[in-house]
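Just one protein chain is left out here, and the rest sit where they should.
Each chain gets a letter, A, B, C and D, in the order it is written, and its residues are counted from 1.
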Amino acid sequence: MSFLRFESVGFAYPGHGPVVQGVDLSLATGEVHCLVGRSGCGKTSLLKLAAGLLAPTQGRVLLEGVPSPGGTPLGFVFQAPTLLDWLSVNDNVLLPASLQRRPGAQDRAACAALLSQLGLTAYADRYPRQLSGGQQSRTALARALLLQPHLLLLDEPFASLDAITREELQRDLLRLARSRGTTVLFVTHDIGEAVFLGDRVSVLAGGCLVRTFAIEGDARVRDSGAFGAACARVREALGMQEVPA
Amino acid sequence: MSFLRFESVGFAYPGHGPVVQGVDLSLATGEVHCLVGRSGCGKTSLLKLAAGLLAPTQGRVLLEGVPSPGGTPLGFVFQAPTLLDWLSVNDNVLLPASLQRRPGAQDRAACAALLSQLGLTAYADRYPRQLSGGQQSRTALARALLLQPHLLLLDEPFASLDAITREELQRDLLRLARSRGTTVLFVTHDIGEAVFLGDRVSVLAGGCLVRTFAIEGDARVRDSGAFGAACARVREALGMQEVPA
Amino acid sequence: MKRAAGLLLLVVLLALWEAGARAFALSALVLPPPSAVVASLWKGLASGYFWPHLRATGVELLLGLAVGCGFGFGAGVLLAELPALRRILMPYVVVSQVVPKLALMPLFVVWFGFGLTSTVVITALICFFPLMENTLTGLAQVPPERLELFRLLGASRRQTLLRLKLPTGLPSILAGLRIAVVLALVGAVVGEFIGASQGLGALIIAAQGSMDTPLMFAVLVLVSLLGLAAYQATLLLERRLLRPYQP
Amino acid sequence: MKRAAGLLLLVVLLALWEAGARAFALSALVLPPPSAVVASLWKGLASGYFWPHLRATGVELLLGLAVGCGFGFGAGVLLAELPALRRILMPYVVVSQVVPKLALMPLFVVWFGFGLTSTVVITALICFFPLMENTLTGLAQVPPERLELFRLLGASRRQTLLRLKLPTGLPSILAGLRIAVVLALVGAVVGEFIGASQGLGALIIAAQGSMDTPLMFAVLVLVSLLGLAAYQATLLLERRLLRPYQP
Partner (left out) sequence: QQRDRLVVAGWSKPITEVTPLLVDEEKGFYRSQGVALEYVPGAGGGDAIRNILSGQADVAFTDPGSLFAALDKGEKLRAIYDIYPQNVFNVVSLKKSGIRGPADLKGKRIGVYSLASGTRQNLQLLLHQVGLTESDVTIVVTGLLNFAPLLQGQVDATAATDTGLLVGRRRGLGEVEVIEVGQFLNVSSDLFVVREETLRARKDVLRRFVRAYRDAAAWMLAQPQEAATVAARRAIDGSDPALNLEVIRLRNAASVSDLTKRQGLGAMDVASLQRAADVYRQLGLVKQRLDMAQVVATDLLPGH
């Protein structure tokens, strides 16, 4: 059984034309699936459909066999970091736990570990307004990871991070997903990132899924020829002529 | 005389340690200068110092010879698109003009041209909340460009754009800056972008300018070896070991 | 459906009141049954007795509201823009509010003369405060990034106020207006208790004087209807002004 | 500095008032000079005459404020969460506000008896509304993304209210509280105009009855001081609660 499944899903915002059309896609448990596509093609909408934040106007979205949102614990990173201004970084990260219980020592330890992994330990007591843009994104990421959800829906989580942090976090994310069997749906504009992270990469255009590529294990090494070739195939599907060096 | 000049500039947010230290930098008129650096290293703060939104706690920032903010018309793109919710895309883009005068036919034409160039024509009458993340960034960019300012301060303007749009806009921006002699200070996390756009690329770390590279004209071609070499040098200055294919 | 539920509730309440008044055999001087109130209301309306009073109160309400909201809004803007002034003037504003207008009415009459002016002054004084407080709070709610944006765009103070702070604070300001409208009517009616020989407030006192409780309640019904109309008008205005906020 | 400016203004105003009262040789009946007011104030305080009344009003103010704010906040939350209820109940709320409490006082006396209860009810009724309106508005100001966040985190309705909507609406709610505090004092004093033999309101009426305008103004000074203290306490509370909002 697939973990997350779109069945000919269509969606339109009330009063506007369709932004997602006839999307059929299923993610196996533990799969890391990347979504690329031009700005405005419907990636965020698809992610929100997966999370059950939007209800499909056509078809259905199944999460572990039940219409989303079911009971599956999921982590979501919004495209813009959505932090609560009146909570410190620490409390923002602990929010998912504190909504379920009094955060215990274990939660606090998990939070501290995430903050340290994301280079935010020194900022744990600051308020969001006192952070740089990238620090805010990382806080939002830490929050999504805190409860070790079975499904991660990430909307360009690394967009405002520098190359080093970004590559570190890509590796961390991959390790984490593999070790815990977390299913990941990952939206990105960076084709290299998609190829590096994804078991499969889907290309979305005008709300339709135009192609899905399976990425072979040897394409995972960034300076391999297979990596470059996979990137080239995705770029082509996106309609880009030029290929990089 | 340099157009924009930092003279041993230091800055600290009240109650916190310094985030910008001893920065000396000057941009010639018409120069496109890219700023790269790890998340939290002080790029946004430096940009705000240039704009006069922050006042240096040490040294001074001179814009056309006078302490910033002087009278120099400048365009600023914030790291997060800062649009006014109650105005349509059109009105958001026209805002800089409408704060100076009743927007005339010329302003409206400039706005329409920008929207078309940025692929937003169809969205001119929408409100910001009805846009995708990338569409919002583009709206903010259009607003910064509307009045053809002499100085552009751009804080990761293309971060949430897909590769195609991004490369198109990079070319458009370069053309525009060259033709009008606009000085540009451009913050990005994408080293390729920095090398492609910049006449010079500065690397910031912990609030200090650690290196500034001049990019030769032949490094401007993306699939050239010079481009790769320039990228590699910047990566190295940033402390990245690994080099791409 | 909702309208029906509302109407049903009204009918049930009135029936309970009528039944209560009958069951406890309460004197009509204490709590008249709704039937008596309706009869009195009808008589007053049909004979034209109420109209001049309704008009007088309506005019005072509108004038007082205009003056009070004008000053309240103006003061809110001023004190929001000049925080130093706030610390100095706020005590006077608070004092002007907590001092019962009813007690000062005799002096108002001495200062402003009888009739319209005094009542309008009271009305304005009363509805001034909520609008001021909410304007003050609303204008302060602008996110700092947007203020930075306006600074960068070289917006004047006036423009920042009119085109950024005001739209941002609008929901809060309109909440103040809703409170102000309601208080203004109370102000007008209470002002008429002492300073006037016309208007619904004067009518209430006159009815009390002749111990005509059904008449008094009939007038209270008129006051309520006037209040509901004014509140509804505010809601309509609000819906119009806030349209771009809920796309 | 600001404190000094404020004090200076006060002194200037009082001096003007005193000079005016002397220059026009106004009868104390029309406007007593501040010196007479201060003398009366001093006498009342020193002889202990004022204390029981001040206490009575203080107690009513606190009780009325607690009840009124409790209900106002509760109603605001309820109507914000159940918009259908809002359309049905709002007319009753508006009516309860525009009907002058002074006119209803006799009924309150019938229902709630004399003294404390009636005055507390009036006070509560009066300060209920601004808090309700501002709570209603404040809770609606949550940006939709944050609501989505809470939905995703599986927050219950209660949690969304307590941990998202409430903190977001806090500035607006506190503006409502500032208005409520001020209105509550007016409510308590006006309630005492009719239904009480104790309290600053009763004292005002008694002073008017014996045309002792200096005494009346002295009591008004007490009312003002009480109001300023209550308002200042609200500001302090506000500063504490809003601390995380202004980092």
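What to note about this one:
The rule is short, and it goes like this: a residue touches a chain if its C-beta (ideal position, glycine included) is under 8 Å from a C-beta of that chain, and two chains touch if they have at least 3 such contacts.
On a predicted model such as this, the values are computed, not experimentally measured, just so you know.
Within the full complex, the chain left out of the display is in contact with C, D.
Checked against the full complex, the candidates D:P33, D:G169 or D:G195 give a single residue touching the omitted chain, namely D:G195.
Within the complete assembly, D:A207 is the residue of D:A21, D:V67 or D:A207 that touches the hidden chain. Residue-wise, the contact with the chain that is not shown comes from C:V110, picked out of C:A39, C:V59 or C:V110. Within the whole complex, the absent chain has one touching residue among C:L26, C:L45 or C:L166, and that is C:L26.
Residue-level contact of chain C with the missing chain is found at 26-30, 105-107, 109-110, 113-114, 193-197, 202, 205-206, 208-212. Residue positions on chain D in contact with the hidden chain: 27-30, 43-44, 47, 49, 106, 109-110, 113-114, 193-198, 202-203, 205-213, 215, in rising order.
Everything below uses one rule, namely that only the chains that are shown with their structure count from here on.
Minimum number of contact steps separating chain B from chain D: 2. Chain C and chain D have Cα centroids separated by 16 Å. Within chain D, contacts with two or more other chains are made by no residue at all.
In chain B, the residues touching two or more other chains are 80, 129-130.
A ring topology is adopted by the chain contact network, closed into one cycle in which each chain touches exactly two others. Every pair of chains meeting the contact definition is listed here: A-B, A-D, B-C, C-D. The residues of chain D lying in touch with chain A in their complex are 145-146, 148-155, 159, 163-164, 167, 244-245, 247.
By the touch rule above, chain A contacts chain B in their complex via residues 13, 16, 36-40, 43-44, 79-80, 119, 130-135, 138, 155-156, 159-167, 189-191, 222-225, 227-228, 235, 238-240, 242-245. Within the complex formed with chain D, the chain C residues making contact are 2-3, 5-6, 9, 30-31, 84, 87-88, 90-91, 94-95, 97-100, 102-104, 106-107, 110, 129-130, 133-134, 136-138, 140-141, 171-172, 174-176, 178-179, 182-183, 185-186, 189-190, 193, 201, 204, 208, 216, 220, 223-224, 226-228, 231.
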